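What you see is the complex with one protein chain gone and the rest in place.
And now, chain A:
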Amino acid sequence: MTAAPHPAREACYVVVGGGQAGAIAVATLREAGFAGRIVLVGDEPHLPYERPPLSKEVLVTPATAKTTLFDASFYADRHIECRFGVAATGLDAQARVLTLADGERIAFDKLLLATGARARAYPLLDALGDGVLSLRSLDDALALRERLLPGKRLLVIGGGVIGLEVAASARTLGAEVTVIERCLRLMGRAAPLHLAQSLLELHAAHGVHFEFGAELASASKADDGEITLTGVDGRVFHGDLVVYGIGVELNVELAREAGLQLDDGILVDEYGMSSAPGIYAAGDVARQWQPASGRYVRQETWSNAQHQATSVARAMVDGTPCEPDLPWYWTDQYGHNLQVAGAVEAEQWLTRGESTGRYTQFGVSGGRIVGAITFDNGREMRPAKQLIAAAVPLGDAEALLDIKQDLRKLATSRIKAAA
């Protein structure tokens, strides 16, 4: 085996990571006109799938849940070579060779790291073995689904997006649910306080019990499988099943071995290129330079995986710099769709259409619209995002909050006026 690329060999782009970002990236490489060899490497045996349904449809309506992004023929039709179920174990940035767990060595011209993240481990709980789960992969979701039965007592550790979605799914399935959160509020990273409060009320109305300010001191499991968790303040929780969602650890091992610059993720420029020429990163694992804001930004969202993978793959093919994407995510709980875009730390929030049960909120800082929330009102998210992206002054708030006014038209005219 030779490490040096053969001078006559076909140009080869490799994508490491078989998740949302990896699959979208290989599709985009072809769409953008790259005609050489493309190899997609993923350590899971499954075809690349989307994660959002794992905490929702896969648990509640498994018969109709759809997670696979593209079927096998999609890759075959585009002559994309797939290596699923094989981990990438070595990356030589100088020689530009990737080594796989089965010994295959792939010489590449460019490589994209879309290795993502894994659930942050909780050793105190993991030590209990069966009955304790985290939720990151499809296999995790399938294991959870098997155990989430009516009447089971579920302890959810962590009141973030994953924890709340699991709680909602578990209630829908008839389990008893207690959410145990270390902080004094829900969604500390992802939502403004008033929204966290609305979600708390929604969950409470569906019978979820909450314990705040609860830090765990010990965990034990009885012979009959009952799990007992004890808080540092003496609170005691009993359950049949524990699911924890306490954040992620980034999969940066390959990048570290290759000597790439790391700082809360793989640092990449506005083209998505790391400190090693020819090696790029996208998705959860990438922290990208944004020239407009003058800072590095890393996002753990479906939207970022989708957008960044698309734009970095394009940059790999034709050298166009990436356009920064507005932070945006959604969550579905108890049949309600909630979407959040832009800055969650806005000074003030104004509500449009609250009385209708479906509403849009605008986050305002320094007299400009910087964030938006839609509750069962996704159709207004697009114009709301346009208002944020254009940094439009708030102006006549009354008109903006009048649901008789079409937000689309309003956004178009305001953006025009501000330009």
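The working rule: a residue touches a chain if its C-beta (ideal position, glycine included) is under 8 Å from a C-beta of that chain, and two chains touch if they have at least 3 such contacts; residues count from 1.
Heads up, the rule we're going with is that contacts and distances are computed from a predicted model.
When the unshown chain is looked up in UniProt, the name that turns up among "Phenylpropionate dioxygenase ferredoxin subunit", "Imidazole glycerol phosphate synthase subunit HisF", "Putative DNA-binding domain-containing protein" or "Sugar ABC transporter permease" is "Phenylpropionate dioxygenase ferredoxin subunit".
From the options A:89, A:137, A:275 or A:337, the residue with contact to the unseen chain in the full assembly is A:337. Residue A:27 is the one among A:27, A:41 or A:316 that touches the chain missing from this view.
When the missing chain is restored to the complex, the residue among A:36, A:131, A:259 or A:378 that touches it is A:378. Which of A:115, A:134 or A:310 touches the hidden chain is settled by the complete complex: it is A:310.
Although one chain is not displayed, its contacts with chain A can still be listed: residues 24, 27-28, 50, 52-53, 57, 66, 69-70, 74, 302, 306, 310, 330, 337, 378-379, 381-383, 406, 408.
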